[in-house]
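Only a single protein chain was left out; the remaining protein chains are all shown in position.
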Amino acid sequence: MADVLQLLIAGLATGGVYALAAIGFTLLWQTSQTVNFAQGEFVMLPAFFVLFAMNVLGLPFAVAALVGIAVSVFVLGFLFNRTVVDQTLRQGALPLVISSIAFALFLKEGVKDFAGAEPQPFPPLGAGSVSIGDATLPVHSLVTIVVAVAAVAALQAFLDRTQVGRSIQATAHNPSVARVLGIPVERMIRYAFVINAALAAFAALLITPVYLASFSNGEWLGLCAFVAAFAGGLNLRGAIVGGLALGLVDNLAAVYLTPTYRGALPLAILVAVALFRPQGLLGRSEEAGV
Amino acid sequence: MSPRALRYAAAGAGALALIMVPFALTDYGLYVLSLWAFATIAAIGLNLTFGHAGQVSLGQGAFVGIGAYTAALLTTRGWPFAAAYVVAFIICFALGWGVGYPALRVRRPYLPFLTLALGAFVFLVFRNEEWLTGGVYGINRVPRPSLFGLSTAGPLGFCYFCLFNLAVVSAAVWCLLRSPWGRALAALRANPLRAEAVGIDTRLYTLIAIALGAGLGGVAGVLYAALLQYVDPTPFSLTMSVSLLLMVVVGGSGRLLGPFLGAAAAVVLPEGMRFAQNYYLFGYALAAILLMAFCPTGLIGLGERLLMTLARPSAAAKAPP
Partner (left out) sequence: MNALLSVHDLTKRFGGTPAVDGVSFALEPGEILGVVGPSGSGKSALVDCVFGQLAPSSGEVRLDGRPITGLPARELSRLGLARTFQRVQVFSQLTVRDNLIAAGQEHRGSLWSRLVGPADAGLAGTAAEMMAFFRLDDLADQVAGTVTDGQQKLLDTAMAFMARPRLVLLEEPAAGLDEAALGALRERLRAINAQAGATFMIVDRDLHFVTSLATRLLVLGKGRVVAEGDVDTLRNSGVIEAEST
């Protein structure tokens, strides 16, 4: 019983992080048909901003965390969209795909070159652990679940209850129709980039204490974000379900399977989705393949 | 000279240079040239998949690795080198088809993620399955082949072997692209709607391009194993896959000489910039981003634009009143 609870909490915690990354990725896809291959690096990078603020600028963790989030949102949300995306989109969609792949490598190598290749420790959002019966649950995992839920709830509230949020939803649902309705689609896309960067920054705060801050974090995290998003069906609800499910399955696999087979999971899931349910778990059937 | 004649002349000069240069190089220079030949072969394969069929594959590094391990496993057990090529090509072709088929069933971009996942899995197999791959210790003492009775064991001999491989692969791909297959690929890239309407099976040709690209990655891997004579998991990472893709793009995707230029920029250039070696990938990625923003047709496209601006004054002089 204790094992099940521990596994459940661990799975939901990891799943929450995957879900945050998957939601942002999905939002970008839905609003602007942008595939952000650097999504994993978007989650890797903010941790290094925070570490810089703490170690070089000497700020306390709480302040450094806020600084890290703000800088990430600015650079990866606003700046990236305004400079790279806008300029490259003029050349077409395929150049943008290549650009985001190159951007992922750029961020990864940049962090390796300028912050070192050694994984660095990162402060958790809650120290120690609590005991519930026989189970020992890390406080950080519990905090992760709470923060992830809160972030998703806040996002949902924003999307449902504010004017801007509803416009973003309309854009995500059908950009051409939204344009006809007079919604400033380009601006909604900018907001989507900012939201994505924010979600990724939250995910960074939640996952980096577990993985340690390393330039290579982005590879696995990115892959999990993509799998969660596609398996879910490339819509927001699907991203949440996909992320949580993947987190649970991944943690189960870590316990019961060898590392090699655990690494086969993303591949197996993607192939299964493509062959048996191309539109994803929560996708609409008109979006299935040929 | 007409542009076509100019192009043939340039290619001819390049080929001649490649034949003569090895004699002037040190052992290290020969190693770099051999590495460039290897990278170009892998990039030519990826150019088929991406440049000609428009499919993004992030798994070419995995196919190179599979080719390398296949060669290492076979040749260290006494199998002939030629067999390594055949087996590696078949395995990689089949695997490429195996991921391409489900990927094309999904309407959205899917192959990049499927190949990303494949690469992650394959890397773990290389690193963890010691009984097969030797794990992190790898496979040692991979022999070099002898060609027509001549040994390729030394740096000069093997360098020529690599260039020979490159020549054969280039010729084969050139023939492919001139055939109706090449035309079908060009048509489906130019106008998929019309291609389908005239009976071109776009899915089949795309699948073939993906599988062939993977197969050529395997062939390149065989060469890599014999070049280093040692195979371990480290090189066959996502970084190699991305580097190869960027080589295709930076050189000029869909162009015959693109992979040659891209591989030169990625492999040869860093050797001349020793001071910046560690930062090279960082700069290369940045260069790719800038190219995509301003000149997506790569270095060849850049070169053509330059030639056009230089030729314009004379063209204006020749234009009829």
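So that you can tell them apart, the chains are marked A and B in the order they are listed, and the count of residues begins at 1 in each.
Basically, a residue touches a chain if its C-beta (ideal position, glycine included) is under 8 Å from a C-beta of that chain, and two chains touch if they have at least 3 such contacts.
Everything numeric here is computed off the predicted structure, so don't read it as measured data.
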| task | Would you list the chains present here that the left-out chain is in contact with? | result | B
| field | Of B:G78, B:G149, B:G199 or B:G272, the residue in touch with the unshown chain | value | B:G199
| field | Among B:A5, B:A24 or B:A190, the residue in touch with the chain that has been omitted | value | B:A190
| task | By the contact definition given up top, give the residues of chain B that touch the hidden chain. | result | 176, 178-181, 183-184, 186-187, 189-191, 193-202, 204
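Keep this in mind: only the chains that are shown with their structure count from here on.
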| task | Between chain A and chain B, tell me the centre distance in angstrom, where each centre is the average of that chain's C-alpha atoms. | result | 32
| note | So, in the complex, the side of chain B touching chain A is made of residues 54, 56, 58, 99, 102-110, 112-114, 116-118, 120-121, 123-125, 128-129, 203, 238-239, 242-243, 245-246, 249, 278-279, 281-282, 285-286, 288-289, 292-294, 296
| Which residues of chain A touch chain B in their complex? | 35, 37, 84, 87-88, 91-92, 94-99, 101-106, 108-110, 113, 219-220, 222-223, 226-227, 230, 234, 258-260, 263-264, 266-267, 270-271, 273-275, 278, 287-290
